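All protein chains of the complex are present and in place, except for one that has been dropped.
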Amino acid sequence: MNDNVLVIAAHPDDELLGSGGTLKKLINHGHNVITVIFAKGRKEEEIQMKQAVLEANNHLGVEEIIFLEYPNLLLETFPLHIINKEIEALLVKYEPSMVFTHHYGDINMDHQILFQAVLTAARPLPEKKPIELICFETVSSSEWSQHTNDKTFKPNYFVDITDTIDKKLESLKFYDKEMRPFPHPRSYEGVQYLAQVRGMTIGVEYAEAFEIIRRVWK
Amino acid sequence: MNDNVLVIAAHPDDELLGSGGTLKKLINHGHNVITVIFAKGRKEEEIQMKQAVLEANNHLGVEEIIFLEYPNLLLETFPLHIINKEIEALLVKYEPSMVFTHHYGDINMDHQILFQAVLTAARPLPEKKPIELICFETVSSSEWSQHTNDKTFKPNYFVDITDTIDKKLESLKFYDKEMRPFPHPRSYEGVQYLAQVRGMTIGVEYAEAFEIIRRVWK
Amino acid sequence: MNDNVLVIAAHPDDELLGSGGTLKKLINHGHNVITVIFAKGRKEEEIQMKQAVLEANNHLGVEEIIFLEYPNLLLETFPLHIINKEIEALLVKYEPSMVFTHHYGDINMDHQILFQAVLTAARPLPEKKPIELICFETVSSSEWSQHTNDKTFKPNYFVDITDTIDKKLESLKFYDKEMRPFPHPRSYEGVQYLAQVRGMTIGVEYAEAFEIIRRVWK
Amino acid sequence: MNDNVLVIAAHPDDELLGSGGTLKKLINHGHNVITVIFAKGRKEEEIQMKQAVLEANNHLGVEEIIFLEYPNLLLETFPLHIINKEIEALLVKYEPSMVFTHHYGDINMDHQILFQAVLTAARPLPEKKPIELICFETVSSSEWSQHTNDKTFKPNYFVDITDTIDKKLESLKFYDKEMRPFPHPRSYEGVQYLAQVRGMTIGVEYAEAFEIIRRVWK
Amino acid sequence: MNDNVLVIAAHPDDELLGSGGTLKKLINHGHNVITVIFAKGRKEEEIQMKQAVLEANNHLGVEEIIFLEYPNLLLETFPLHIINKEIEALLVKYEPSMVFTHHYGDINMDHQILFQAVLTAARPLPEKKPIELICFETVSSSEWSQHTNDKTFKPNYFVDITDTIDKKLESLKFYDKEMRPFPHPRSYEGVQYLAQVRGMTIGVEYAEAFEIIRRVWK
Partner (left out) sequence: MNDNVLVIAAHPDDELLGSGGTLKKLINHGHNVITVIFAKGRKEEEIQMKQAVLEANNHLGVEEIIFLEYPNLLLETFPLHIINKEIEALLVKYEPSMVFTHHYGDINMDHQILFQAVLTAARPLPEKKPIELICFETVSSSEWSQHTNDKTFKPNYFVDITDTIDKKLESLKFYDKEMRPFPHPRSYEGVQYLAQVRGMTIGVEYAEAFEIIRRVWK
């Protein structure tokens, strides 16, 4: 059960907003979580942000963090197959059993592109270890897309994070600069209320919701 | 601005859960709200429940309440055109400018049927006053449907209910027997957390979310 | 890991066609599978068919089989909440961790109704053990629906059944009366070819494909 | 090319509103069109209506008309498999190459049911002649449904009816009692404007639009 | 009620084709309409076209017109966030209560990109005035997309333009060079027939149809 779980996020803090509580739970169950951050933060705070990523993830128990340092909001300027290759290399190296990434319908273009690239890189070839591919929702992106079919988030997987919500919120503190006061969705309260709504959907106090794209039992 | 607004609900408390804060806001703006309850409560508490409906709605400021007394969970046993006729008669009588009703994707069969009937009864014929047809979401029904396209709730209308959430929660107290302890979604906290999540989506403290089916400006 | 798995099928043989290979795999992994057959076979062969169900399932390793004996093709004549109650009772009794049932988009009305009833009965209430709700595809029903959004089968879960396809095909032999010569989809070859196509999608020789509706990790 | 084409309509005039121009064109090309009317007209005008169906269809060139005399708006009270059987019998008798019927998303319940029944009856079994299954749109039903995914009409087949629109409008005159003054969609002008909009979509003066459900080339 | 309404169009004439009648109606009701044209016309007629935009809009009653002068058919060559910024600046400047723009499913790439940019720029942040975001349909683009789910136009808002259709058609005359003879959809008759079909859907002579993406009542 000592397997690898990859969380592939466009920007610093997405990894925690989307799946922080679940990552902590996976760590508690002995999984090895690796965080991949695709894009750099804004220029003026690049170094600080990198530090924040390390501290936030370490606090959660993630020890391996990969910075790919693509320019923020500009993933679209790279041919998709370049981004695919980056991810393929990571999949070869870590052979993860699960990959968490952005939702294809998010309003943020980098999120959409990353989803496409991960979907491509993780295609279930004969020689490859099967990967469970899972999309998380990201406050201030997923809910602001249009609510039509291939854009709206359609959760089919819920993880009880009652035991790890505190750790999630604590870790988010390292990204305090990115957080806004409620009622902005990217706020401590916002994260908590969403977790409570996702929680009550499955009868627990706090949960994170996901959309499973492909799960394989070999 | 002294026009009528109809809220057509399958069961007692649905009208409040779905749109209580918005109804209060409409009343505050001078609209006249009429509540229609289609089905009776469970046998053993039928009379009590009727009393609760009256008190809850009155507390919110709704003075006219119509009980259609269909059997609970059995709307499907009536031909749809019978139910259509009931609603058509109400539309003729009240000539509402807005009608709030259940979402077509709710897990509850009565909700689905009522939506179909309202959609049919409210079709925009030449001689009729235009009706804005709006679906509300109902905790413990909308979120428990499968999250596929024509079932998932796809909100496109948000109402800030920061000023009326308290009144909504107070009015729900009259339905205390129907409410459950959190983390059941049909709980006081559940209603509040959902309102906060819908609120932050539009940058306010509390909101109700709706799916507009048809809006007409004549 | 000695937990219960329920497969809820409308008609004899659906349980095998949809998930026979996966059920065998689950049994091999120590799960306890219970088969529920909702409707009776055609009148003239009712007793024979019951015998076939027992033998086919026993051959696969399923020891507990429940016959609910509803009339074939007539589930729609019962109020849905009656069918819900049947299933709720089974869920209370067996407390399964997984439930396999029909796809909501199947062309067969009994399949659609059963899905709705299972979805309702399995709603994730606070006091209940979480259930993984999974739809299987059924040759000669799923592929004959219209291929529009909420009808087409959208697989997101694949199970490698390379080791159990033989057992699946052997067990189907007990339903020989229901099977047709290829190119009818309900044929031995048909079942095999579909398993090969689902298999190659994930890089294995044989697989069964499923649509996960809701998965919960408490 | 002397093959049969079946148009299966819920109510008198639907067959013309939906596909009158195309039926005439098919007749001009040597096809043999058979009209099937499922439901009776309103009681007080049942006989007159039957007469109108005969005259309208004859005027268009349809010589064979079948009245199934189901009660209006009450198809839902029959088990679907009964209706399936009716249609199966017609398919056995006529062995049509094309079947035109209602759209699955129409607001009218009879339309929806008929679609389901035709879809089931026309499933492409090995021993059967392949059938092209095509949905037409019906003014005052298709456009009044909710415009969500599995309800909205999604045309993928357009037939130029510039040469037959006049005949279509003339034939509709026999249903004058059912027609309304414009701007009701079930009006002579309404039928014409819709044909012009569908026409310009493919660069012709008048067209009818359809949604092909299944087409087979053996 | 002296608020601003923005119409953000990719190319000259889109603003009128999509929403000309409604814009005139809004002007008549005291709203202040501002037209934004993103792309230049074809090189050889750039100056003439600019003149046409001014005259057409002035004739309709729009006094403020903004030319952003992006190259035609090449919006995709700019990173989306550049286009977002352009629109954000306009939203800051004008604080509109409504924004009309292209539909996300249009066949024209510039239309799709503009929708994405407007959706992003208009996200409902706490500090911002709420914006009603509305998509119009554009003859010769919306109807030529594939009719699948996230591409087909799904109208949920209809505006009676019986009183303003003449003004719309007159204003279109300034774009006479862009208009084609019927049965091309971008023709005077085409615009009129579509308005009649949209009109009869709500029982009026002429209407424009829209898809509301997000409406907020604060």
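Each chain carries a letter (A, B, C, D and E) given by its place in the written order, and its residues are counted from 1.
In the analysis below, contacts are C-beta pairs under 8 Å (C-beta built on N, C-alpha and C of every residue); 3 or more make two chains touch, one makes a residue touch a chain.
Keep in mind that what you see is a predicted model, and the values were worked out from it rather than measured.
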{"item": "Chain not shown: contacting residue from C:H31, C:K50, C:K129 or C:H184", "value": "C:H184"}
{"item": "Interface residues of chain E (partner: the chain not displayed)", "value": "73-74, 76-77, 107-109, 140, 144-146, 148-151, 180-181, 183-184"}
{"item": "Missing-chain contacts mapped onto chain C", "value": "139, 143-144, 147-149, 152, 154-156, 182-185, 187, 189-190, 193-194, 196-197, 199-201, 203-205, 211"}
{"item": "Chain D, residues in touch with the chain not shown (by the definition above)", "value": "25, 124-128, 130, 149, 156-160, 201-204, 212-218"}
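FYI, only the chains that are shown with their structure count from here on.
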{"item": "Centre-to-centre distance between chain D and chain C (centres being mean Cα positions), rounded to whole Å", "value": "36"}
{"item": "Euclidean distance of C-alpha centroids - chain B vs chain E, Å", "value": "34"}
{"item": "Residues of chain E touching at least two other chains", "value": "124-126, 149, 154, 156, 201, 203-204, 213-214"}
